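Supplied in structure tokens, the structure appears directly below.
Only one protein chain is missing from this complex, and each of the others stays in its spot.
Naming follows writing order (A and B), and every chain is counted from residue 1.
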Amino acid sequence: MLSDGRIKELREYVASLEHPEEALVDLMHEAQEAYGYLSDEAAEKVAEIADVPVIKVDELATFYNLIFRRPVGRKVIFVCDSISCWVVGMENIFDYLKKRLGIDIGGTTPDGAFTLLPICCIGACHVAPAMMVGDKLYGNLTPESIDEILEKERN
Amino acid sequence: MTPDDVIKTVIDSGLRGRGGAGFPTGKKWSLTDRKTPGPRYFLVNADEMEPGTFKDRFLMERDPHQVIEGLLISGYATEAGKGYIFIRYEYSEAAQALERAIGEAKSAGFIGKDILGSGFSMEISVHRSAGRYECGEETALMNALEGRRANPRSKPPYPASKGFWMRPTTVNNAETVANIPHIIKMGASQWKSLAAYEGGAGTKLYGVSGRVKNPGLFELPTGTPLNEIIETHGGGMRDGHSFKACLPGGASTPIITPDNMDVRMDFDTVSKIGSRMGTGCVTVFDDTCCIVRAMINNIMFFVRESCGWCTPCRDGLPFVYNILQRIEAGVAEMDELAVLEENCETIYPNSFCAFAPGAVDPVRSMMRLFREEVEEHIRLRKCPMNPRPLPLSHERARG
Partner (left out) sequence: MPKLTIDGLEVEVPEGTNVLEAAKKLGIIIPHFCYHEALGAVGACRLCAMKFVDGPVKGVQMSCMVKAQDGMVVETADPDAMRARRMVIEWLMTNHPHDCPVCDEGGMCLLQDYTIAGGHGRRRYKGKKRTYLSQYLGEFIEQEMNRCIQCYRCHRFYRDYAGGIDFGTKKIANQTFFGRFKEGWLESEFAGNLADVCPTGVFTDKTYHFKARQWELETAPSVCPHCSLGCAITPGAKLRELLVLKARENLKVNGWFICDRGRFGYRFASSENRPRKFTVNGQEKSRSEAMDAAAKIISETVARYGPGSVALVGSPRTSLENNFALGKLADMLRTKNICFSAEPFRESKERRAISLLNAANSRSLRDVEFSDFILVVGADPVNEAPMLALMLRQAALKGARIIVIDPRPVILPFNFTHIPALPDEFAGKLAELAGSSTVPTPGGRAMIICGTDVSGMDAIDACFDAANRLGCGLFYILSSANSFGAALLASNGPDFEAALSGMESGDIRVLIALESDPLGLFSDREMAARAIENLDSLIVMDYLPTETAGAASMFFPTAAYAEMDGVFINNEGRAQALPRAYIPGIPVNRMGPRQNPPELHPPREFFSEVPGRSFPAWEYLRDIACGMGMECRELESLERVRASLTDDGQFAQIAGLHAESEGVSITAGPMDRPQAQRPPSVGGKLDTGEGLLLYAVELTFGTEEISIHSDKTQLRAPKPYVLINAGDAVSLGLKDGQTVRVSSGEAAFSCVLKTSASCARGAAFAPRLKDFRAEMLNRKRVTITGERG
């Protein structure tokens, strides 16, 4: 939830902009952070702060792949599935993660810790195969290192 | 130096855009409408999302000041009072580095009003996007920055006259901009002479990834031969693997096979052999890679990232993807190859922006260079290399 104080700040910030629409992506990121995902309520808040129709927020939110309109786990595991990671065995990494987490791509672990999603090239080809957990980058993945990462990130 | 002097210097330096298309930077600047009274904008495209490419990340994480200094000079040359660095959200470390550097530059008086008493003023801000490949197309990038869906715009009007908020706008890649301070400091001819050959210009960030001993990013003279990049700098193939082919500069560049390994990595030379240098970040395929499966992975990226604006891209690419999957799964018939080719050849020239041509270009090169391997799939009714079954899904789960 965004606090009333923060909403006020954001409103003032938006009002100070020559083109308030420029703030929409930032606002969505912030609301997503606050709500866990961009729920209907969060989207409506963003629309209210930016003073735009809520459909505009929805149009943008569903355009981008890092804005979630459905609930996700506390951390999202983004596994790079683009060509440089594929070359060095991304498919196996995905298989291993699915097995370890007991979920399919797009799923969330029952404890709500992780959601598993593919992501296009994250610019870590020199340490492929790579993934991000939240905004943290991990490269040179192996089954062993994945175990360690999951252990660390779960807490 | 006047803005015109700077533009002249950049034109003389021979610098070409490092986003992948290679448009001469100085020429682009000279097209910017500087007559209409302000505001004008300079946008740095740091939405690096071309698969296999990791040069802008390095640059911004390790030396953000180079980009900011470049942006300031670029803004001065194009008389833009406001600069944006458009960076993908995943690059949080780079975004932090840039923000930090902007703060430092500000307190040193390099950003803001009347910079160092020059009369030139410029503000810079970092825009963290939310993830879409299409945002890298310059007109889509402007839409994204304006808080719209990042569909490309039709041209004309061109950004140089009516771009961001319908004002004169110049867009350059982060690496392009980072070259500017060096060009100004060294002078056009000296910078130009850094290239590996007569007629080349400056240095370039080249990357190597795949099953090589030393994957990484290297600043090398422009025009360094491909085999030197892979063998000397990338360390050659890992033990037990041999080189099969490579994508020279990202997922939208046509495949290069061993017979062209000595090609000089610059825009014109790579084009001559039917490929494109693109971003200069090479993805190496080793002998364990099925080329069909590689192309499936490649095209899946484009299917998923298509902005959905035009038909060839939105609905044509899934058709290509489906036929490739059928080939890999061993259920395709030989006559489907003609359908595949017809799809690629019709998508290529008829889409709205350069996204779809880039998507099918590697597939077209596969049909040229690896037809035998493709047909073998169909004859054997399975993939000759990869026993792992491929689910015949319409598309992958999306984020």
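The rule is short, and it goes like this: contacts are C-beta pairs under 8 Å (C-beta built on N, C-alpha and C of every residue); 3 or more make two chains touch, one makes a residue touch a chain.
Just so we're clear, the structure is a prediction, and the values are computed from it rather than from any experiment.
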{"item": "Chain not shown, its touching partners among those shown", "value": "A, B"}
{"item": "Sole residue of A:E59, A:E91, A:D135 or A:E153 that reaches the chain not shown, by the stated touch rule", "value": "A:E59"}
{"item": "Which residue of B:L247, B:C307, B:M366 or B:C383 touches the chain not shown here", "value": "B:C307"}
{"item": "Full-complex contact with the absent chain, from B:R149, B:H182 or B:R211", "value": "B:R149"}
{"item": "Listed residues B:T78, B:N297, B:S351 or B:S365, member touching the removed chain", "value": "B:S351"}
{"item": "Subunit A residues that touch the omitted chain in the full complex", "value": "40, 43, 53-56, 58-59, 62-63"}
{"item": "Contact footprint on subunit B, counting only the chain that is left out", "value": "132, 149, 154, 303-312, 314-316, 318-319, 322-323, 326, 336, 339, 342-343, 346-347, 349-352, 394-395, 398"}
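By our rule, only the chains that are shown with their structure count from here on.
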{"item": "Parts of subunit A lying in touch with subunit B, wherever the complex brings them together", "value": "19, 21-26, 28-29, 56, 59-60, 63-68, 78, 81-84, 86-88, 91, 104-106, 117-128, 132, 135, 137"}
{"item": "Parts of subunit B lying in touch with subunit A, wherever the complex brings them together", "value": "48-54, 56-57, 89-93, 127-133, 144-150, 165, 207-211, 215-217, 247, 251, 281, 283-286, 289, 294, 297-298, 300-301, 304-305, 307, 388, 396-399"}
